[in-house]
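For this view, one protein chain was removed and the others were kept in their places.
Showing chain A:
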Amino acid sequence: MSEHTTDKRVREASRRRFLQAGAALAGGSAIAGVAGSTALAEQGNNLPPSVPEWMKTPGDPMGSQPYGAPSVHEKGVIKNISKTLPQYISASGRTPLQELDGIITPNGLFYERHHGGVPTIDPAEHRLMLHGMVDRPLVFTMEDIRRFPSQSRIHFLECSGNPVYTKPYGKTASDLVGLLSCAEWTGVPLKTVLDEAGVQAGAKWIVAEGADAAALTRSIPIEKCLDDAMLVYSQNGERLRPQQGYPLRLLLPGFEGNMNVKWLRRLKVVAEPAYSREETSKYTDPMPDGTSREFTFYMEAKSIITRPSGGQKLTTHGFHEITGIAWSGHGKIKSVEVSLDEGKSWQQAELQEPVLTRALTRFRLPWHWDGTPAVIQSRAIDETGYIQPTLAELVAVRGLNSFYHNNAIWPWRIDANGEVTNGQA
């Protein structure tokens, strides 16, 4: 049988199953979240052949939700925020990746990391100051910023500590790499604003500072500032959420999240980096020999299977779609390979269009689970030819204390009962 025929059969099987499930409604999800599973009542009056109660009375009137919220049945799909953090002023909250489809993260589920809490900024009293090695130091209001020619681009954003190298590893995809999200960003290219001020010869870096209680400060190489960096005021069509830097943030596609300074109030053009606390004592990568890598900006190619993934359960044998996300700070994803046999062999996953530079890319592979235990994992290859490494390969070079920039392949173990758990735990 040719591969093509197999694919066709799989697709047919998939289509039939979908139709059956749709018709029956009571078929239940083939993959259930272990914790959040809502068992459908088999004997309910809303099931065929009865007429569902929500068809017998009008629904909520227009205007009952001036700003829409998800269905009450999706209340469990929320940010993954640890309940045992030492403090919540400088902390992070994760995107529930395993609950999401496609490549765009809803604004309410976008991952968060802040170092001095989330400020409440009146946009009328927010200013961006641009000074240092420029011909004309300038101050911009938010109205000014929005007068510049705008651009919208889709890019991922990822925290560099996502995940760390040491156990205990997380249980779910969100626990592991949930400090990752992707959105359509609208703003003005930073280069446009820099041209307005006139960058002087000898300028090599720009120090970016937030208007939060941490006055968070990072230094950005001038090449990035003149390339694809943006000053962003909108995310997925609406103004930035406070957690994402309202009213203005820096976006540096492919660079570690911390550098994408939120609540941006100041850009200082300079000859050398600030060597701020964030870029010396934090966000530097310790190596086994006692040295640390500094200015490790790029997020290297990475992928993870989000379904089936840790914490979920396969409730039926037969067809399952394996799906996940891949991304690279160095450009587009060229391919994603999936292994179903503990990494012994790999096959090409299908990439969902659009495949965009420095954006999440959705991948899929049809799969028949026959009920035998399996270890499944994905690896991303980006347009530079870089191949996502295994954790062992990373640790061999960087040791266990490197903390940041762990882009390892992450396997999921599926047992005979269909329970999916972390393959490294």
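Here is the rule we go by: a residue touches a chain if its C-beta (ideal position, glycine included) is under 8 Å from a C-beta of that chain, and two chains touch if they have at least 3 such contacts; residues count from 1.
Just so it is clear, contacts and distances are computed from a predicted model.
The complex appears with one chain absent; UniProt names that chain "Cytochrome c" among the candidates "ATP synthase subunit a", "ABC transporter permease", "NADH-quinone oxidoreductase subunit D" or "Cytochrome c". The hidden chain makes contact, of the residues A:R249, A:R266 or A:K334, with A:R266. When the full complex is taken into account, the listed residue touching the unshown chain is A:D195, out of A:E74, A:E125, A:D195 or A:E223.
Within chain A, the residues in touch with the undisplayed chain are 86-87, 89-90, 115-116, 129-131, 136-140, 144, 147-148, 192, 195-197, 207, 209, 213-217, 265-266, 268, 272, 274-277, 280-281, 284, 286-298, 300, 385-387, 389-390, 393-394, 396-398, 400-401, 405.
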